[in-house]
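A single protein chain has been omitted; all remaining protein chains appear in their positions.
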Amino acid sequence: MRTLLEVEDLRVDFTVGAHGRRRRLRAVDGVDLVVREGEILGLVGESGCGKSTLARTLVGLQAPSGGRISLGGDLLPRRRPAAVRKRIQMIFQDPGSSLDPRHTVREALLAPLRVHRLADGAGEEARVRELMGLVELPERLLDAKPRSLSGGQRQRVAIARALAVEPDVLVADEAVAALDASATGAILNLLADLRTSLGLTVVFISHDLSVVRGLCDRVAVMYLGRVVELGRTAEIFARPRHPYLQALLAAVPRVGAPIAAPPLEGDEPPSLLDPPSGCRFRTRCPAAFDRCVTEEPALVTRGGALVACHLADRC
Amino acid sequence: MSQAVAGVHASSRSGRRMALPRFHQVAAVVLVLVAVVAIAAPWLAPYSPSAQSLDQIRPPSGAHALGTDALGRDILSRMMYALRTDLLLIVPAAGLPMVVGTVVGTLAGYAGGVLDAAVRWIADVFQGLPLYIFLVALVAAMGRGPASLLVAFTALGWIVYARLVRTEVRRIKTAGFVEAAYLLGRSSPQVLVQHVLPHALKQTATYFVLDLGMALQGVAVLSFFNLGVKSGTPELGAMVADAQIFIRSSTWMVALPGAAIVVLGVCIAAVGDHLSSRTRGESDGR
Partner (left out) sequence: MAASSLEVEGLEVVTRAGVPILDDLSFRVAEGQALGIVGESGSGKSVALRATMGLPPAGTSVRAGTVMVGDRRVPAGSVTPAGVAMVFQDSFTSLDPTMRLGSYLAETVARHRGATIAAARSRARELLRDVGMTEPELRMRAFPHQLSGGLRQRAAIALALATDPRYLLCDEPTTALDVTLQARILALLKARQGAAGLGLVFVSHDIAVVSQIADVVAVMYAGRIVEIGPTATVIGSPRHPYAQALVAALPDLDRPGTRFLSIAGTPPDPSEFTAGCRFQARCGHPGTGCDQPLAGLDGRDHRHRSDCLHEDTHPAGRAS
């Protein structure tokens, strides 16, 4: 498959603290990532691992501090003009705030068509109805305000609105985290269907590994701003090599299995303001040894996956 | 605490289902009537507000429905014109701070950074100024008249709006629908006008109504102390001041304009309160 979106050595810094005590916080630290055309790539990790910042940087809501992002071979500028922004769209976590409460569904869908002059007069209405069909919403909801829609319906409208500009990539940031189990399944099925019918490329950010497991072709696991493991979902979930992914998978609740507290040291991931030397995961890793303190493991290929761990060969 | 929250919630619900509750409805009707009288005073008033006669200090009668004052002027006519004077003063006195504050708050909230910090610093300085002392100082410097009043009210009143709008803008700026509009191709100013400002304005409307009450009070108090409108201009506060020496012998001369101020103030407060509980209920509940 062709490479569509390519991220090289991406860094995103924030300054925190008041005058005098300003410090730099590097939320994304040297991420390399390739998104292939027509695939669904999962991005997982605990809160604070930088996955949402990475998502916002991909779509252009956050300017990178360093590194490159290219789309279909074109290097994307730090500040993107409208025509470039439209090529990567985003679905947000909170379906309550992803639509303007004052606008009807029709108005929400018409706006992007008008900005980019994608349809005219009669064509507009036809396109709006077509979009409603794509996300499997009845046309009678066109005149509804977001208030009268359920969470799942709002998220569908948000997806339809993003599809209106025919983006190359759709970035979904925890798009189902706020939905009930039944609505979640329906939205995930919709994303999978759109990939099949439109050839849509999706970057799917989630903290829920069960969801990622069912939807994504490949998964990147992030820890403290870095990718620590990346590979085909079926493969790395069946044979996780990085101790962090092993801990994450062990912690997923399973019907019929006893509660398993993850084998992690300490009670909290370390602060991004002061990341550990060497391997960033070493302070919580049950298998850490001397080399982990001094030397940062590189992302290397092991059995079809990429892993950043000194013990990658042993696992 | 939970009681108060519950109350707001309930009133927002009932507000959406039914019309305004009765008291607010009455207050709103009174305000509309007052506005009509004020606008139509030249046609409605039976006498000129400055026409003097020899019938001085007369209680209400057939010829003068609300009596006459010390110079024999018709009190009803003067009150009608006074409403006109007061509305023409308080609407801009409450409106100009809203406009200035909204513009400043929007820019500060949307741009952030240095501009935001500067605005906050200036707001802190202005907020430290006490209203009436500042007013007196300004009148002393600029001279009496509507311009001084307007400058004083704006100098102190914009802060509330700027803070409110800034907070709203900062909150809405990161809402999904605003970021989505930007990604879908709107420019930042377009996003601001189409998605951010309308939400912020809903909140300021409430404050505007409540500020009308503050301005009414301010204008009346200043005129009472002879710092507001020029003497002889029909104005409610000035009418109270002019008539106060007759308070024992001819109570109606003080009571009528005084009562008008109170009724106006109460009606404005009632409508403002209702609006505020409604917008608060909406932002809480939705």
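Every chain is named by a letter (A and B) in the order it is written, and numbering of its residues begins at 1.
Keep in mind that, in the parts below, a residue touches a chain if its C-beta (ideal position, glycine included) is under 8 Å from a C-beta of that chain, and two chains touch if they have at least 3 such contacts.
As the structure is a computational prediction, the values presented were derived from the model and not from experiment.
Considering the whole complex, the residue from A:H207, A:R232 or A:R302 that touches the absent chain is A:H207.
From the options A:T53, A:Q155, A:T184 or A:T201, the residue with contact to the chain not on display is A:T184. The chain not shown here is touched by just one of A:I91, A:L248, A:C292 or A:A308, and that residue is A:L248. Summarising the interface, subunit A meets the missing chain with residues 46-48, 150, 152, 180-186, 188-189, 192, 207-211, 213-215, 234, 237, 247-262, 264, 266-268.
Quick note on the criterion: only the chains that are shown with their structure count from here on.
Mean C-alpha position of subunit A lies 49 Å from that of subunit B. Only residues 59-61, 82-83, 85-86, 88-90, 92-94, 96-102, 108, 111-112, 115-116, 147, 158, 161-162, 164-165 of subunit A touch subunit B when the two sit together in their complex.
Residue ranges of subunit B in contact with subunit A, taken from their complex: 175-187, 195, 198-199, 286.
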